[in-house]
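Note that this complex is displayed minus one protein chain, with the remaining chains in position.
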Amino acid sequence: MTTANAVFLFVLAVGAGFFALNVQRLVAYLRLGQRENRLDHPLVRIKNLLSIGIAQTKIFRDPVAGAMHATIFWGFMVLTAGTVEILIQGVFSGFSFALMLPRPVYLLYSLSQDVFALLVVGAIAFAFFRRLVLHPKRLEGDHLEHLDAYLILGMIGGLMVTLLLANACFYILDPASIGPEKFVSRGLGSVIGRLDPSPSTLAPVFWWMHALLILTFLNYLPYSKHLHVATSLVNVYLSNTSGPGQKGVMKPMDLEADVESFGAADVEQLTWKNLLDGYSCTECGRCTAACPANITGKTLSPRKIVINTRQRLMEKGPVVTGDRMEFLRPALLHGEGGDAGATTVADVAAHRLLDTYITEEELWACTSCRACVQECPVSIDQLEIINELRRNLVLSESRFPEEVQPAFESLERNGSPWAFNPGDRALWAEGLDIATMAELAERGDRPDVLFWVGCMGSFDDRAKKITVAFARILKACGVNFAILGQEEHCHGDPARRMGNEYLYQMLAKDTIGTLDKYAVKTIVTSCPHCFHQIGNEFPQLGGNYDVIHHSTYIERLLQEQRVPLSTDEGKRLTIAYHDSCYLGRYNDVYDAPRETLRRALPVVTLVEPKRSRDRGLCCGAGGGRMFMEERQGKRINVERTEELLATGADAIAVACPFCMTMMSDGVKAVSSDVPVYDIAEVVAERLSTRA
Amino acid sequence: MPHILVFAETRGDALRKFALEAVTAARALADGLGGEVHALVAGPPGIAGKAAQLGQYGADVVVTVEDASLATFSREAIAATIAERARAGGYRAVVLGFSAQGRDLGPRLAAKLDAPIAADVTEASMSGDAIVVKHPAYANKVIVTLELSGPLAILSTRPSAITAAEKPRTPRIETMALASPGAAKVTVKEVVEGGKGKIDLGEAPVIISGGRGLKAPENFKLVEELAAAFGNAAVGATRAVTDEGWRPHSDQIGQTGRQVSPQLYVAVGISGAIQHLAGMRTSRTIVAINKDKDAPIFKVADYGIVGDVLEIVPALTTAVREAKSHH
Partner (left out) sequence: MKIAVCIKRTPDSESRFKIATSGVSIDETGLKFDLDDFASYAVEVALQLNEKQGPGETVVIAVGPDSVQETLRKAMSMGVDRAVHLKTDVVPPDGLAVAKALAAELRGGGYDVVLFGKHAFDTSAGVVGTATAELLGVACVTAASKLDIAGGKGTARRELEGAAETIEFTLPAVVTIDEGIARPRYPSLKGIMAAKKKPLETKPAQLGAPRVKVKSMQLPPDRPPGRIIGEGVAAVPELIRLLQTEAKVL
């Protein structure tokens, strides 16, 4: 071992050691969080890792930035092998993978290093161009965020350049040392060779620069948003946002637990996975750019929620773990307003994630549309953090917008978020000859399917028309169905979305009791919120039913040709279908409503608004926002309505009563007279007169 | 001889409309008993001039209590005075109006005289020895018939439920000094009339509410004028117009605003969305004015007029003013 080797070994030890200390520290902070098992369903997790992580599927949702990032990422992965080789060579000069690999494999490996180094240089150049010249809106952070980005881009670029230059110089000094597969290095070497025929100093200098850059880069990670380099693949594996299990299901809560507080007010009440999400955020801003609240000028930014979680953990972690190594404390706590400026331990104790970092206003602005979760390339679950903080606000502190209180009280007293008489629930069915479960049970009879109407469909004048339309379709198809009538009451989803888990569980358990009393197996509903709640969240409380949304159900009926449709052409319509968040992003139902429209209207043109399907913009009513005032910025429903109207469609179609209200209001607000229909109404309108 | 004592409430120097209604109710009871109606009126000097009007509606005796301190409603002194008279006079019942002051006065009398009380009464009659009254309970959803036993009962009558009827006679006047029940525990510091003391939406017997059908914020003036014509009306608004900033959020009636239940609700240019209905459906009488005959508001309105609100409301204002001037 030469002196150089010994020095390098020392440097390596220090660099690696320092990194290990930081890793240990960061892991210790994660332990502050609640426990959670994320090692179940390994096959699904591996699939996610391969597609979202390795194949970068979510990154490519932005094709240009996606190509750029994928290049850098794949380059990184490929070049890691080379990095290992170089670090070993630093200690054992004679080492090479050529000694271990079969020749063809080694050649391929060697070629890949060169090619990717060049590709990455190109991608980095584009990245600089993008930040400096193109200024994409979602990358607008504070000066520290920019500095961080330039440092990283610079270091990566530097790594590639020093690698190529080192190889080039070694090639000049000893052409045999760089194989012909390394055509980039060789090419570069030919050029440099004309300037300096014997770069005997430069070669090792470039090599050392490269090696030191590796160690610098590594140790910079914990202080940078680029920590995601270390955590993102792990985060994707451990995430549930693309399964395993049903998407968009809120975490179960044990209300009997003898705990001081419910939900989360600070980082220890989040799970270690939420905290890992904090580490993994690259501040790319795709979530915030897709957030309907943020787009319309509210203070909510999903990116900020995640960064704040990390900032708070970095603020509190050292104090709780008794970490005395103050100089290890990250200085670059930047982004989204900076950290809360704690200078003493007392400050840290007085702060918490809720209020100090994340305000009520932000939390209540969320429509739970899941666009942020959909976009995140490292599978962060922003919504989970928002929901846990909401639970704390409501259950522990009774803090929520005052206009929500009547909704809670009405749910408790009347079983509906609006103050309507429960006795009026089935008035829409008068004269339609629809049996109730109770009536059938009295005769010892049971229907094939229960039509769950929902509160909107039972009480709202506009939504009642949807209910009647769907009931007519069911009758025309001879479906053996019944309704709960006055025995139906809200399943509690609005309460749950607004953080009131206590009220939710009361209503949900009672509903499960009623459904089980009648041994209900199959349910069809025209409301996506009811669909999601009963079908996907009830199992948490022991209610297991097969629930179908009416768009899927009608499509099935149409496919089976059971729907007696009029034979004439019907109106020539251009329709813009508005995707419901709880149907679409939550349950992947995008095609059924569209197919339904196509089958029902033989001459129809479907046009897609700019943001469509899994990028569809929320109507603004989800997450309990239907029951809240919108006080800031532009109205979300107007933003979406304008987008739908911009398609030039003759009509807007929806598949959700909340969307119906929001789009109808939106159309009126912009003084348009474009009609809004539910897909059930479109089909019912086409029922042949014999039906 | 069983007489009926009526407390005839005044404001300023005028008798309240419901005071005459109370006299009418007392008259019916007295006729049933073969007794007299004694009306007690209390106020600043000069209030005795109301005796003739009370006689017009059937008072056989008018007890006048004049005192300078009665420029404001000294409830403790008035209660003590009525109780003193009631104890002295051999009455079967004391009748008063179920007004804001009457609600305060009635129970005081009941406790002072140890007499059962029935409040918010719409009918009163004798049934043998007992007094039988009707009272709308549970927000007017159930009519309860109550029987009050014992030698004396206190009844307060719901304003506008009984139609004042003229049964003219010349009353005997008796004067009485205001009782002084010791140091006042409750004193009126000031009374603010009308505009400044804006009627709270929850208190107003009449609410005129405007919606988007008014087209522009300036047109809310028409709603305000209609409210002014009623005199005791408050102005409400729908979420649509408060969101636009035409009216303050505190005026919003609906699911996320105020829930109200006035005697009369006039919905002007309001379509009747579920959010709004949740705030006013329990109003006793609902009038709707809207240009769209299919507007959901017409389903809950007792009386609806289809047409241009900007034309109809001014006409209605004039007509209401006309009708009120006959009071």
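A and B label the chains in the order they appear, each numbered from 1.
Just so we're on the same page, a contact is a pair of C-beta atoms (placed from the backbone, for glycine too) under 8 Å apart; a residue touches a chain by one contact, two chains touch by 3 or more.
Note that the structure is predicted; figures quoted are calculated from it, not measured.
> What shown chains does the left-out chain touch?
Looking at the complete complex, the unshown chain comes into contact with A, B.
> Just name the one of A:170, A:502 or A:658 that touches the chain not displayed here.
Once the missing chain is taken into account, the touching residue is A:502.
> So one chain is hidden, and I want to know which residue out of B:47, B:77 or B:117 touches that hidden chain in the complete assembly.
Answer from the full complex: B:117 touches the omitted chain.
> Which residue from A:48, A:110 or A:396 sits in contact with the chain not drawn here?
Answering carefully, the residue with contact to the hidden chain is A:396.
> Touching the missing chain, which residues of subunit A?
On the subunit A side, contact with the omitted chain comes from 255, 261-262, 394-398, 400, 402, 405, 408-409, 413-414, 419-423, 502.
> Touching the absent chain: which residues on subunit B qualify?
Where subunit B meets the chain not shown: residues 72-73, 99-101, 103-104, 106-108, 110-112, 114-120, 132, 135-150, 160-161, 163, 185-194, 197, 199-200, 202-203, 205-206, 231-232, 263-264, 282, 284-287, 293, 298-308, 311-312, 315-316, 319-320, 322-324.
Basically, only the chains that are shown with their structure count from here on.
> Please report how many Å separate the Cα centroid of subunit A from that of subunit B, as a whole number.
For subunit A versus subunit B, the centre distance works out to 59 Å.
> Would you tell me which residues of subunit B are touching subunit A in their complex?
Counting only subunit B, the residues touching subunit A are 212, 243, 249, 255-257, 259, 272-275, 278, 296, 299.
> Which subunit A residues qualify as touching subunit B in the complex?
403, 406-407, 418-420, 459-461, 627-630, 668
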